[in-house]
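Heads up, one of the protein chains got dropped from this complex, but the rest are sitting where they should.
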Amino acid sequence: MARHARKTRTDWVLFVVLLVGTFATCGPFAWMLATSIKPGNEVFVFPPTLLTGQPQLNNFMRIFDTIPFGRSLVNSLIVCLSITLAQLVVCSMAAYAFACLTFRGREALFLVYLAALMVPSQVTLIPNFILVRNLGWIDTYQGMILPFAFSSFGTFLLRQYFMTIPRELLEAARLDGCKHWRIYLWIVLPLSRPALGALAIFAFVSQWNNFLWPLIVTTRPEMQTVTVALSTLQGQYNTDWPLLMTGSVLAVAPVLIVFILGNRAFIAGLTGGGFGGR
Amino acid sequence: MAAGSKLWKRDTQAAWLFLLPSLVLFTMFIAIPVIAAFMISFTEWDLFNPMKFVGFGNYTELFNDDIFKKVMGNTAYFVLASVPLQMAFGLAIALVLNRNIKGQTFFRIAYFLPVVTSTVAAALVWSWLFNSNFGIINALLLSFGVTDPPKWLGSTKWAMPAVIVVSVWQNVGYAMVLFLAGLQNIRTDIYDAAALDSARGWKRLWFITLPMLSPTTFFVLIISIIGSFQVFELVFIMTKAGPANATNTLVYYIYQNGFQFYQMGYASAAAMVLFAIVLVATLIQYRMQDRWVHYG
């Protein structure tokens, strides 16, 4: 009884500590939001006001007038959705070959794909830039999409999941008259929804936040993605904090919504697929 | 396997068809570029004039380059400070959350939010928080009686710690989630056995949990090191490598040389240094993983 009481007390103390920690992790988001609804001059008051007396959405209008921020949001959406879709198709096809088919060189090729996980994207940055430039793909969607349409991580994640599908199911499908593309479409993909979901969320979020590549392959403001537009905004209005925070809110909100809705799948994907339902 | 038979050939053909899209993309955007980067690192090239082969010239230049030495020093400082911090916080939070505390899901999401936040946006917000004239951090410091708060991003001494704080803030959630997964993989009967051996509380943590967690810890360590070596956006947005190169790090230096100074060869040589570091870290990880399988 005494030990039980002590355990509850410790839990309460820890709960409070965690709450304080939450303040540290989420505080910046609150401050971002608070600043975005302040009038332009109020930020130069010291000490700062926590909540403005005159909340306003003026900054959210202003940002679409000063730079093509709306267009950037659309660009990001187009690029991220395309990459996500492409990765789902390309990686799941490769994963099917690795997990469900036998062919000479399978292990070797898989190791080569895996080895690509060790290559930091900055290593291939310069040759890829040169390639995309020579193809005339600067300031194009394909220039932003295609270099990320394949992912070693995604292939690995899906292959691991496909391996857990019982062989007998695939064999039953073969006896039922399925050729491989049908087994892939009718059996393997429908059974892998959790893994595909995890990869989709992961790909979408990481591409939404991608910065360096869209930075170097875009020159025209109309082709910039959100992250690049934010940095442009910073370059032009580096003391207009309400405007910058407004941009940040708009850049962060879609991903946070996707994450909060799908956090389970996302974390499962990140930790290498400890999918639920065990 | 009967290599000659028709059924087998059909499987092989199907396999290559399924692999075709990934092979094309992999070759085009990963395999060839890696080789190309390696080759470019032996040249001098500004994209406009013809490429010139210089052998190991770029590498000897790198190792005599004072800025590069400073860059490597900064990167090491960044890695050595941010990795232990994010791991320690991540582990502590994971241990607490693993007690099935009230609001576990809420806390997990709250601590993970920074991970999924665009680093560019995060860097902007923190620039604002660290703003030396109107930022809230200095306002708080002043109200706590610090009379001369640091100039943060404007100071050669405090700019790097500020960047490190943001990096830790952003990555704690990731470490936490990995540790939490590791903790949940420890079988509960081991805790039951430990309870019979009267190992409780701190003793249990020290003698049971932490040793059982060591494979995860090592994995998190390597992942964090690899990630930290690639820090770029924080520097780009918060300090532009300044003041006086005080926050210039390896990837920023690659970017600077490649896309501001158009020294493709030199930038590629620096990229190869990054590649080597990541490669070594990954190989160590693979080696150690084998040694630790018995923890299951």
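Residue numbering begins at 1 within each chain, and the chains themselves are lettered A and B in the order written.
In this section, contacts are C-beta pairs under 8 Å (C-beta built on N, C-alpha and C of every residue); 3 or more make two chains touch, one makes a residue touch a chain.
Quick note on the criterion: contacts and distances are computed from a predicted model.
Looking at the choices "Sn-glycerol-3-phosphate ABC transporter ATP-binding protein UgpC", "Anti-sigma regulatory factor", "Two component transcriptional regulator, LuxR family" or "Electron transfer flavoprotein subunit alpha/FixB family protein", the name in the UniProt record of the chain not drawn here is "Sn-glycerol-3-phosphate ABC transporter ATP-binding protein UgpC". The chain that is not drawn here is touched, among residues A:62, A:106 or A:182, by A:182. Across A:138, A:191 or A:256, the residue that sits in touch with the chain not pictured is A:191. The residue touching the chain not shown here, chosen from A:53, A:136, A:166 or A:235, is A:166. Touch with the hidden chain on the side of chain A covers residues 166, 168-169, 171-178, 182, 186-187, 190-191.
By our rule, only the chains that are shown with their structure count from here on.
Chain A contributes residues 11, 14-15, 17-18, 21-22, 24-26, 28-29, 31-32, 35, 43-48, 89-91, 93-94, 96-97, 101-104, 106, 109, 112-113, 116-120, 122-131, 133, 146-147, 149-150, 152, 155, 179-181, 184, 205, 208-209, 211-212, 216, 226-227, 230-231, 234, 241, 244-245, 247-248, 251-252, 255-256, 259-260, 263, 266-267, 270-271, 274 to its touches with chain B in the complex.
Residues 1, 3, 8, 11-12, 14-16, 18-19, 21-22, 25-26, 28-34, 36-37, 40, 47, 93, 96-97, 99, 101-103, 107-114, 116-122, 124-126, 128-129, 131, 133-136, 139, 142-143, 169, 172-174, 177-178, 181, 184, 226, 229-230, 232-233, 236-237, 251, 254-255, 258-259, 264, 267-268, 271-272, 274-275, 278-279, 282 of chain B are the ones touching chain A in the complex.
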